[in-house]
Each structure stands twice: as C-alpha cells, then as structure tokens.
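What follows is one structure encoded as structure tokens, with my remarks underneath.
Note that this is a trimmed complex: some chains were dropped, and none of the rest were shifted.
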Amino acid sequence: MSVSVQTEDFDVGAEIAALTQDRTDIGAVVTFTGLVRDMGGAQAVSAMELEHWPGMTEQALEQIAAEASARWPLQAARIVHRYGPLLPGDQIVLVAAASPHRGAAFEAAEYMMDFLKTRAPFWKKETTPDGARWVDARDADDAAQARWDQG
Amino acid sequence: MKVLYFAWLRERIGLNTEQVETQAATVADLVAELSAREERYAVAFADMSAVRVAVDQTMTDISASLVGASEVAFFPPMTGG
C-alpha cells in the first residue's frame, strides 16, 4: 500500500510493474486514471491549478487505501495524485488495486476513487474564457461515496 | 491558534496560514471573532454552508470546541480526483 502526492506525471505501466514485480500470486490489477478535460460543465477549460493540503493529503490518501485494503482482499493498493498547474489532457490521478480475483480489484478501485473525490484535501481551479473559477463539489460525488455505506 | 485557509478562502482572506490570539471556545466563536475584526474575513465566512472545517486535522463542524486545540483549517468542499 503506498501513496504519492507529486507535481510530476506518472506512467501507469510502470506503476503496475512495480505492484506486480517479483510476485506470481496477483491475478487482477484494475487502474483508474483521471485526466483534465477541456470542458468543465458547459465552459471551455484552458488550464487547471490543483491546490492541496501538504501533509494532510498524504494521510487522507493512506487512510483511503487502508480502508480499501481492509474491505477487500487486496495484495496491493496504490494512489498517485498530482497537484500544481495542469493542462487539458494531462493525467491528474491514478488509483490501482491488485487482487487474486477481478471483482475485488474493480470494487476496490472504484471505492478508492469515490472516497478520494470527497475526502482528499484537493481543490481545483479552472481557467475559462470568463476567467479563473474554483470548481464546485458535485452532489453526484457525495452520492457515489455514500453508496458504500450501505454495502 | 494556528489557522489555515485553502482555495477561495485563502484568496479572499489573502493568507494561507496565520497565528491568531483568541479565547474562542468554538469554531463558530472564532469565525465571529475574525469576521468582526476585518471585512475580508466577513466576506470569506459570509456563507458558512459552503465552508468545511477541520480542527487539529480532523473534519468537524462549526459547533466544534476549540478547547485544547492548536490548529483550525477552513476550506471549501474538496474536489480532488
């Protein structure tokens, strides 16, 4: 289980290789990669700035990965989140889950993403033709997180 | 008391962190105290339904006690991922 908060880009292939290296007991690795889109709602986005809470962010991500590892039989869980200035098409976030079986890997990756959206101290500021604006939290993200409480 | 501000709260208040001398017993008292002190705080804290609070790095709400606390953070809902 490991997390990174960084300005640098990441390579999903290299991240998977690091998770599975020297192991032959992993059957499934699911990854989610989030990218900066050129549209935020109905507005064109030309750039994004990601602010975070140093120290607290790492703790929050570690807790999310630990919760996923407690809930599913994971052999590895990995979260990489970038901060700082980003452009449309850039990778923002990677979540990866490794398990003997595919169902657990899919669910754990989706769980980590849902909690990351609502529980990790990141704030996005988009540059649009009307100027820069802070992205509002989405009700859909709260709902996505809440569904795991019932499971 | 160390006070942290993030995102548009940081921008409106013009600081990311400051040391505040206060006897406020709760987060709500601290918000009232800062808002009374300067306009920029009053503007930032005008709609507390849009503001989230952490005391000593634990998410809580505006009614939380500050007794024994050393750090308060104010920020909008998180939008990572």
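Going by the order they are written in, the chains are A and B; count residues from 1 in each one.
Convention: a residue touches a chain if its C-beta (ideal position, glycine included) is under 8 Å from a C-beta of that chain, and two chains touch if they have at least 3 such contacts.
Values in this document were obtained by computation on a predicted structure and should not be read as measured data.
Only one copy of each distinct protein chain is displayed, but the complete assembly has the stoichiometry A x2, B x2.
Just so we're on the same page, only the chains that are shown with their structure count from here on.
We define each chain's centre as the mean of its Cα atoms; on that basis subunit A and subunit B are separated by 27 Å. In the complex of the two chains, the subunit A residues touching subunit B come out as 34, 50-53, 56, 59, 81, 92-93, 113, 116-125, 134-138, 141. Residues 4, 6-8, 10, 54, 57, 73, 75-81 of subunit B are the ones touching subunit A in the complex.
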